[in-house]
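Below is a slice of the complex: some chains, not all, each in place.
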Amino acid sequence: MTLDDYRLSAEPAYHPCGQEIAHYRAAYAARLPVMLKGPTGCGKTRFVEHMAWALERPLITVSCHEDMTASDLVGRYLLGPEGTHWQDGPLTLAVRHGAICYLDEIVEARQDTTVIIHALTDNRRILPLEKKGELVQAHPDFQLVISYNPGYQSVLKDLKESTKQRFCAMDFDYPDPGIEAAIVASQAGISEGTARQLVQIAGKSRNLRGQGLDEGASTRMLIHAGRLMEAGLDLRQACQLALITPITDDADMRQALAAAVDACA
Amino acid sequence: MTLDDYRLSAEPAYHPCGQEIAHYRAAYAARLPVMLKGPTGCGKTRFVEHMAWALERPLITVSCHEDMTASDLVGRYLLGPEGTHWQDGPLTLAVRHGAICYLDEIVEARQDTTVIIHALTDNRRILPLEKKGELVQAHPDFQLVISYNPGYQSVLKDLKESTKQRFCAMDFDYPDPGIEAAIVASQAGISEGTARQLVQIAGKSRNLRGQGLDEGASTRMLIHAGRLMEAGLDLRQACQLALITPITDDADMRQALAAAVDACA
Amino acid sequence: MTLDDYRLSAEPAYHPCGQEIAHYRAAYAARLPVMLKGPTGCGKTRFVEHMAWALERPLITVSCHEDMTASDLVGRYLLGPEGTHWQDGPLTLAVRHGAICYLDEIVEARQDTTVIIHALTDNRRILPLEKKGELVQAHPDFQLVISYNPGYQSVLKDLKESTKQRFCAMDFDYPDPGIEAAIVASQAGISEGTARQLVQIAGKSRNLRGQGLDEGASTRMLIHAGRLMEAGLDLRQACQLALITPITDDADMRQALAAAVDACA
């Protein structure tokens, strides 16, 4: 696998919501690591894809999880006919060849994965491959990006202060209604009018956050609903499958959400 | 093992209870991942088998458990005479060759297994095999289905919001009495009359749910009872073995269930 | 090792206590999985041995424990001169070749071992060997039997509802005095009169259950006492060694049990 597999072949659609593109460009110019903060499904991954395309850099994305170890990021020895040989992990690949490496929900990973990035995020910009006995000096184009959902973190599972302080941070949230409707319409292939209906429903659902609902409907879910409508379901059916049933089993909450759909239908 | 082992050779009997077939077809048409919600033994697995047959897709089913790791799904290196070689896991097999992959009770699995599906369930539709250094682009026919039993989940063990939001969800429950009797009769090879007796007993048992009984008798248990009757036991014996003794050791509860059997005999 | 090692060479003595033989025959005829419930040492293992002999099936018994993994049941790769080769575990051996597989105290095992049997215990009757990439269709003669001691289970360690519902269940308890004396006499090689004395003592010991004693003397312990008498000890010595000292260190309880022995001597 070469790094070219990680180049984006087409421009990822992205609708800016503020100055985030200029801010990111400055951070990349200074090669500072960036942390994207915001709720799930609001477009953080899409934004990184867009910036990687705009900056003409390959993008290596890693979804972090609590069983992920440093070796999963950095690489490991594999046993072949000539004995063991080293295989670079996704982070090492990015560091060595100058990609943007995006660690999605890094706080889910074990501590060794967060510490491994320390020497990469200060002025040294090196990645020590301790098991291989190699010090990789980061490629000048390399940048590290992580995502972080503030609503999720518990006291037990949070980034260490000494990690947070190494990043520039940018806030993300769901786009304004007009922008969100444009996104949904273009990505689901439905009319702007229908998309606006879905965004209206999402607004009501997001208002219920904290009142029995952990999170409201995300932009991604609106696109799902739109695509189900494209596949022949009506608005009520599509919202039931894509917006209501996935996020709650509480009968009252389901009724409230269904009423919100009815009101916009 | 080729994917053909996973093709269903005969139409799995399925009695629809509502619009679930149309809804599933729409989700499959949009290649959206689907979550089936409902109690154990109500027919979720049977429904997926039916849809795989109807859509002419191979079906790869994986029963998840808390010791299951991402490698069990994705694949691993095995040591052979030529050194290590990679073996695709069941999920990779489905992704690569276009099967429907059904992860039964995914919430039981460790977190790394749920995160592995993130890049498969958004617009990227890719499966990164990090240990192999390969990005598998999903086959156009591939679809992911998971099951989820809302009654079981505890605070400690639930799907993350960022996972739930990636799925269209459909509710399942025990079928209406008439349909359930038809299912039991056809699958156990007993008369509709006897099947109706069993369904009546199940109804009483389900009413005791929450009053000392974790779950009532499932459709599967009724089929068991029917098959024991086919093998020569009478109604009382069959219900004792298949409906009562398995689910409770409480003397009062057993008596209540036995009385329910007597009332229907 | 061939499956013939698992065939019983002689009829295991078994004294029926009710309709358990007919019930088991019906479950086997329908190839339904069976759960045997009852206290330790009351004859569950002996019953399965008897049924395997009566049905002319090999019997593979596995004592489950909390460090047992799915691989211990299903099989694993071993490294040989030609690289790795697969070795079937005891469950796979039974599934492939049509034995009865008896998982003793399955609730002790880790969850992955209980989930592995799900696809074996519904209408699919398949065993997926995920590490090998093979789907084993169960031999028509294969049957799964598990034991379960209701008195032992804690909230933390119990079978999942979705597992319980897959089994027909049969209750076991210590046999009636007359039958138990016959069992003890024949298996320890002592007179029926002495055996009756031992059964009388056991009765008193079982009455103390819950009053400082976790369990009373089991049939197995009576056979032990009988065999010690055969080897030359008197009733008091034999009961001290086989019935009293093993199960309690409490001085009062020991005195109560010794008094029970004296009363029957």
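All chains are identified by letter, namely A, B and C, in their written order; residue positions are counted from 1 within each chain.
The rule is simple: a residue touches a chain if its C-beta (ideal position, glycine included) is under 8 Å from a C-beta of that chain, and two chains touch if they have at least 3 such contacts.
The model shown is predicted, which means the values in this text are computed figures rather than measured ones.
Taken over the full complex in this file rather than the chains on view, the one protein sequence occurs as 6 copies, with 3 of them shown.
Note that only the chains that are shown with their structure count from here on.
If you sketch which chains touch which, the chains link end to end in a single open path, with no loop closing it. Look at the contact of subunit B with subunit C and you find different residues on each copy: under half of the numbers used there are shared.
For the pair subunit A and subunit B, the CA-based superposition corresponds to a rotation of 60 degrees in steps of 5.
Each chain gets a centre from the mean of its Cα atoms; for subunit A and subunit C, those two points are 52 Å apart.
Computed from the mean C-alpha positions, the centre of subunit B lies at a distance of 30 Å from the centre of subunit C.
Chain contact summary for the complex, subunit C toward subunit B: residues 19, 22-23, 25-27, 29-30, 32, 35, 37, 69-70, 77, 79, 82-84, 110-112, 114-116, 118-119, 122-123, 128, 130-131, 133-135, 150, 160-162, 164-171. Note for the complex: subunit B touches subunit C at residues 1, 5-6, 40-41, 45, 61-68, 72, 76, 78-82, 87-90, 93, 104-105, 108, 149, 152, 187, 214-215, 217-218, 220-221, 224, 227-228, 230-233, 237-238, 241-242, 245-247, 249.
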